[in-house]
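Could you have a look at this structure, given as structure tokens, before my questions?
Partial complex: the chains shown occupy the same locations as in the complete assembly.
Just so it is clear, A and B label the chains in written order, and each chain counts residues from 1 on its own.
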Amino acid sequence: MEIKQAIITGFMGKLKDRFSEYHESKTPVEKIAAVAKVKGAKGVEIVYPYELQDLDRIKKTLKRYRLGVAAVNVNIKGEPEFVKGSSSVNSKKLRDKAIQFICEGMDVAAKLGADKVTCCPLSDGYDYLFQVDYQQAWRNMVSTFKEAARHRKDIFLFLEYKGSETRVNCYLDTAAKTLCMIRDINEPNLGITIDVGHSLMVGETVAESLCLAQSSGIPYYIHINDNNKKWDWDLIPATRNLWDYLEMLFYLKKFNYRGWVTSDMSPVRLDPIAAFERTIDTTEKMIKIVKRLDSKKLESMIREERTIETLTWLEEQVLR
Amino acid sequence: MEIKQAIITGFMGKLKDRFSEYHESKTPVEKIAAVAKVKGAKGVEIVYPYELQDLDRIKKTLKRYRLGVAAVNVNIKGEPEFVKGSSSVNSKKLRDKAIQFICEGMDVAAKLGADKVTCCPLSDGYDYLFQVDYQQAWRNMVSTFKEAARHRKDIFLFLEYKGSETRVNCYLDTAAKTLCMIRDINEPNLGITIDVGHSLMVGETVAESLCLAQSSGIPYYIHINDNNKKWDWDLIPATRNLWDYLEMLFYLKKFNYRGWVTSDMSPVRLDPIAAFERTIDTTEKMIKIVKRLDSKKLESMIREERTIETLTWLEEQVLR
């Protein structure tokens, strides 16, 4: 396992929810500069198109701060015409715009030296029963992502699932449904973005979803945060679900994951720099614990389902 | 039962969530004009201070459109310094500002001919464990609302509960906890605002919470909408939980409720005028059904727990 930690730049600027706004606006360059201040941050996930209008400047800024690019996050929900969906809608014109965004995002990713774009189609869903034709929406999504993925084989398209928000029900809600979609798309350069909080929120055990992706041979990419299992609060990791976080990292080690793990933590009422440092530090701490664990011993206890022994041993290894 | 339907004016303007914005901005006067276009709307709930800067103009506009005021909604979460709470915080200065808002809101309510303000302290809560001192926060809230309620006895202060949002945990999360707080405040002019969606979201049966308030002798005021029981989606009423809605209205009839029932429905991806008309029409429809029901028969079936008979009879009465 070789993990590099990145930060989603968007969380360094102004944040909002339905009722309030938090922190000051920042330009993309300022956001990158802010990421650079976070001890331990080695890269960014950056949003196309909104933060990548001036690509050269971004490239220079990243170089200056020696930050890599974990992924380009292609936003296909933010345009006013995308509020009722983009990848899933019946309008070919709108779907084409979403495809165009993804393709351009892939080109930009290549220029930035990233190997992937990640895309979370949050407005693709529904709020009311009897509102949409689920089969048609699925077909539309498959066709959108297929066309986008075929744009270039050297860049991966990662799909990020989430159960709700902004729609009451998002189509791509679970790890398993994302794998179903990836099989239906049937292109070689697809991956799945597992956001720890999204996974917890739909009732998954994060490590189990990771294993499902690993067994399917689908590459995965990790967003980290935490929540109360009810909503995507984007809290600092391991502050609510410590054991889930450790278990996920244990499997990343088992699968010898080499790549980015990216903070999708939202520091709404916290100092962003400090909150991201906490996110990175706590993750480093957990990685250290996981590396320290005797995998053979643990795996053999699991294999033989010696559960109480496992729990006792884990407590000894983890707690002071 | 004599129900007048009102609309929260805020939902007539620009709406937003974490990721998107919906509809155009409107001035308070324009919002009132929009409410006036909704067939069946007899009044507004309007936000102090943000929509009541020019009180005279608002009064005139309301008069012109013959709209009543169900309540003045005092917003004690919107100010930048309120993002970590206002009624519950340790800073007396901030609490005083919240008190001042409520008192001014009460004065404005009186001038508008309303009998109450309603206040939903959504930033009063916490996101992390070990973040706050729960006892101190409770004491602070009790003291804030007590001082505010004592400002004038002729206007009621209604407290609106909600489980989360914007905080992961809001202190005033359930009907029962609100009643606990109201008893601790111990002033005669307190009430409880029961938002159907908030109640569903924390796992309450709305009718049961209504009964709890009724039995406690605490006046209640109703916000209507619907959701999937997981989050406060502010959907059109009865589109997900038809029977819950009917049952609540059945008890409003039983208690001979005479007053406002106010749309807290958020038409993010819908035409606002049409969506509020749907909200009002579906509510009228349900009221008609409830009025048509033979209460004595229903109550006697309930008393004797003849559940299957009740379900059969209800289906006959309600479905075509």
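One rule holds in what follows: a residue touches a chain if its C-beta (ideal position, glycine included) is under 8 Å from a C-beta of that chain, and two chains touch if they have at least 3 such contacts.
As the structure is a prediction and not an experimental result, all values here were calculated from the model.
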{"item": "Subunit number of the complete homomer, 2 shown here", "value": "4"}
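As a convention for this text, only the chains that are shown with their structure count from here on.
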{"item": "Where chain A and chain B are represented by their mean Cα positions, the distance between them in whole Å", "value": "36"}
{"item": "Residues of chain B defined as touching chain A within the complex", "value": "15-22, 77-78, 80, 83-84, 122-123, 127-129, 164-166, 168-169, 227-228, 230-231, 233, 235-236, 239-240, 268-269"}
